[in-house]
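Here the complex is missing a single protein chain, while all its other protein chains stay put.
Then we have chain A:
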Amino acid sequence: MLEGLLIGLQTAFSIQNLLMVVAGCLIGTFIGMLPGLGPMSIIAIMIPVAISMGDPSAALILLAGVYYGAIFGGSTSSILLNAPGVAGTVASSFDGYPMARQGKAGKALTIAAIASFAGGTLGAVLLMVFAPALSSVALLFHSAEYFALMVVGLSAIAAFAGSGQVAKAMIMTILGLIMATVGEGALFNLPRFTMGIMDLQSGFGFITLAMAMFALPEALFLVLKPKNLQGDDGEIKDLRITRAEARAIAPVIGRQSIQGFFIGVLPGAGATIASFLGYAIERNIAPKEEQEEFGKGSIKGLAAPETANNAACTGSFVPLLTLGIPGSGTTAILLGALIALNVTPGPRLMLDEPQIFWAVIMSMFIGNLVLLILNLPLIPYIAKVLSVPRNYLIPFILFFTLMGAYIGQNNATELLLLVGFGICATALKFADYPLAPLLIGFILGGMMEDNFSRSMQLYDGIAFIWERPMTLGLLVIAALLILLPSYRARRARARAAGVADGD
């Protein structure tokens, strides 16, 4: 591990990579602050830049920096305007906005920055401990287990991501898998489902799909329903916190870093669930008189979700780096970027290319430090971005989505596909279908089919399902993940209906 740390330090401390961290954090903070633009859109927009750099470590460092920056920026707009830019920072506005209304905006931002820093750093320490252990287990996996593991991942995402609507999330996952089969598969070299259209021969572009699923609908929502971006007075001062306040939030930060990290590791549960759960738990275990404070500007109520969402972001890197299976939309986009750079994340990553793995972990520490020292004094100025008029902002967002799709493929048909998919994605968003499962299904689809085919060929049929106990076990877990929530929801509904009838 020490050796790995040194490799990571060496890679992460090159001038280029340090610049990447700083640039990523700044870009992420700026854009993440704009309400309606989440980390997924920003990373999707940044991918063409990252890919054309050619160096996978630098690209991953840049994108990871953008990711933390976006989460941090999202909490800034939650606190100052009560307009969360990212779903994961909604819980921060519960107590952050009341604090800002009481004239303590500076203090709230400082607490948010410190909590984020602590959550991210402790998360990175845990990642450093758990990822190598998990990846040594993962080395025992066979392609049959990989297939089963991907099924588990996808069903977990379907079970948790759709806010209780398992069937909807399942449709989206299956649609993503179906879209992944379009084009030429690596195993057969036969064009499938292209309908004779030459442009579909190589399949749908992953960047195009990512832009169409996240950036475009969010921009269209901003057009349809303008949000008021102007704050109350914009004056942010008094950034200091007292020693007593620091002592009050220290245990909260400790607990929430660990809890947030492990929630982030689970596929499907990400920063959003971690922050809401962290807030709820801290409110329940707080003393009676402090419970009254929650929702009215409690510093603990602000520190809890801020710590948890940053720790969860770090935690979501564990399945990506060790198993090569993304647990969230954001890590799915990162996986796509890595594959485009000819790096396959998975248990072999740590053996084959340790400098990438360790450089990313090191850059997490650096990135958190950069966010703390760069953003704390600069926040009053960065918050000025919120006063960019929407009339200029939206055309630029649309232009960058178009550019991202165009640069990736250098093909104007891709732009028409982008607009078409974007309209479909907006309609799906209206009907409350979750969009992240589609993209994760699309990215995992190719790998899943490859592993499935390989195990079919090894066992000359589907016998691998029952002849390998681990595969069978994983598939049973996957089935339970899908069936249990719907069964429980059904029973709860039946009971609720019965009570209503009785009354």
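Assume contacts are C-beta pairs under 8 Å (C-beta built on N, C-alpha and C of every residue); 3 or more make two chains touch, one makes a residue touch a chain; residues count from 1.
Assume contacts and distances are computed from a predicted model.
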Chain not present in the shown complex, as UniProt names it (candidates "peptidoglycan glycosyltransferase", "His-Xaa-Ser system protein HxsD", "Tripartite tricarboxylate transporter TctB family protein" or "Long-chain fatty acid transport protein"): "Tripartite tricarboxylate transporter TctB family protein"
Residue among A:Phe13, A:Phe193 or A:Trp466 that touches the chain left out of view: A:Phe193
Contacting the left-out chain in the complete assembly, out of A:Leu338, A:Leu372 or A:Leu428: A:Leu428
Touching residue (missing chain; options A:Phe13, A:Phe399 or A:Trp466): A:Phe399
Among A:Lys225, A:Arg243 or A:Lys288, the residue in touch with the chain that has been omitted: A:Lys225
Contact set of chain A toward the excluded chain (per top definition): 48-49, 52, 164-168, 170-171, 174-175, 177-178, 181, 185, 187-188, 190, 192-193, 220-221, 223-226, 389-392, 394-396, 398-399, 402-403, 406-407, 410, 412, 415-416, 418-419, 422-423, 427-428, 430-433, 449, 452-453, 456-457, 459-461, 486, 489, 493
